[in-house]
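Entry: subunit A
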Amino acid sequence: MSTYAGTPEAPAGASGAPPSDGPEPPVLEAVGLTKHYPVHGGGARGQRRSAVVHAVDGVDLSLHRGKVVALVGESGSGKSTIARLLAQLQPLTAGRLLLRGDDARTRGRRAFRRYVGKVQMIFQDPFGSLNPVHPVRYTLTRAVRIHQGRLRGQELEDALAALLERVHLTPVERYVDKYPHELSGGQRQRVAIARALAADPEVLLADEPISMLDVSIRLGILNLLADLRDRLHLAILYITHDIASARYFADTTLVMYAGRVVESGDSESVTQRPRHPYTRLLVSSAPDPDALAERAAAPPKGEPPSLVSPPAGCRFHPRCPFATDLCRTEVPPLLDVGRGPGGEPLRAACWGWSDRDGAPQVPADEGREA
Partner candidate 1 sequence: GPGGSTGDGDPSAAAGVGTETLTVGMPNGVQTENQSPFATGSSALSLGYAFVIYEPLMMRNQARPSEDPEPWLAESITWNEDFTQAVITPRPGVTWSDGEEFTADDVAFSVQLRIDNEGLNAAALPYDEVTTDGSTVTVSFTAPQFVNQAKLYDLLMVPEHLWSGVEDPTTFTNTEPVGTGPYTLESWTPQAATVVARDDYWGGQPQVPEIRYSSYNDNNALTTALTTGEAQWGWTFIADYENVYISADPDHHHQYAAAGLGIDALYVNNETKPFDDVAFRRALNMVIDRQELVDIATSGVNPPLTNATGLPLPAGQEFLSAAYADAELAVDVAGAKALLTDAGYTWSGEALVDPDGEKVTFELTNPAGWNDYLTALDLIKNAASRLGAEATVQPANADGWFADIIPPGNFQASLHWTDGGATPWDLYADIMDGAQYKKLGEPATWNFGRFQDDTATTALADYAAATDDATRQAAMDTIQKVFVEQVPAIPIWSRPATAQYSSKHYVGWPSEDDPYNQPQPTGVQAAQIVMNLEPAS
Partner candidate 2 sequence: MTGPVLEIRDLRVDYGFGDDPTHVLRGVDLTLHRGEVLGLAGESGCGKSTLAYAATRLLPPPGLITGGEVWLTDREGNRNDILGLTDAQLRAARWRDVAIVFQGAMSSLNPVFRIGRQLTDGIRAHRPGLSARDLEARAAELLEMVGISADRLRAYPHQLSGGMRQRVMIAMALALEPQVLLMDEPTTALDVVMQRQILEQIMELRDRLGFSVVLITHDVSLLVEVADRIAIMYAGEIVEEATAADVYRRPRHPYAHGLLGSFPPLHGPRRELAGIPGSPPDLQRLAAGCPFAPRCPHAMDVCQQVRPVLGPPRTGEARRVACHLHGADLPGDVAFPAELAR
């Protein structure tokens, strides 16, 4: 296989973006997205009988064609849940979902199948999302048949070959009849991507597509997605723990904490000059071999909050060095905190950026200038 032909990766917001005159309306938009999972009995004894996990609370999000939105944040903050909600694999607890401005909440199976033709998802776990009993051929054939009509014989073979070639699983014959357990993690991940692409979607929800791979394979996959974004004007939601890759690959980055978006803006600004204390913690925690000396000595302390009974007010306040009473009582909205290089707004959900009484004093700018 030769995934890499020396193509430079597409820099964020650079010429690779589709020709756009004015702000193009989002393909997929979520407003006030909320998901609560009921849980029985609670973990420890003596807890409430039936509680809910506040997995996602009031998240707004929009995906545009030819753009990549990165979603970063702590584990368990609800990133995958958002992807599943957008793919309509789970019902919303509250909120709206708009596909090209129309309510996308499908009723009935047919409408759902039309929807999945436009919005496809790559699951987080490449070991779980391929059925171990079916070979690659079956998985892809099903996707092709559903979305491209009843192809047969040579036509089908050609379609499969085209898909596998697209994800650089070549020579095609070597992979098409393999079972998932015969493939490496990266290869599986690419089969999953190929399956999603078979639908020719407009929106791709990629949930940590590279988490389990070594860096060289990671790069191959990111390049593939960038290429698709540019050629097919895909809108991509890119969920990751790897902030550096978000910086490189995504136009916009959202930071999540405990079910809420705490910061959003263009990737460069969010990763280089984070505003929210949590984002700062996140960015400073990311390993960076080039900045060994600058590492803050104090290790971050504290546990992620319980989502069954999340802290009142700002959910980050128990771990926040700047927290005040205001933070402990009132939920901070996403506040405008500046403009990115392209003039797009930067937002952070931190009282430190408001002029309310009792707002915490967050040091103005910790970010390093480039």
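How these were chosen: all candidates are chains of the complex that A comes from, given by their letters.
Just so we're on the same page, contacts are C-beta pairs under 8 Å (C-beta built on N, C-alpha and C of every residue); 3 or more make two chains touch, one makes a residue touch a chain; residues count from 1.
These numbers were taken from a predicted model, which means no experiment stands behind them.
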>> So subunit A is shown by itself and the numbered options are 1 or 2; which of them touches it within this complex?
In response: 2
>> Touching residues of subunit A toward candidate 2 in the complex: what are they?
In response: 1-5, 8-9, 11, 43-44, 73-76, 184-186, 211-220, 223, 241, 243-245, 247-248, 271-272, 281-283, 285-292, 295, 299-301, 303-304, 368, 370
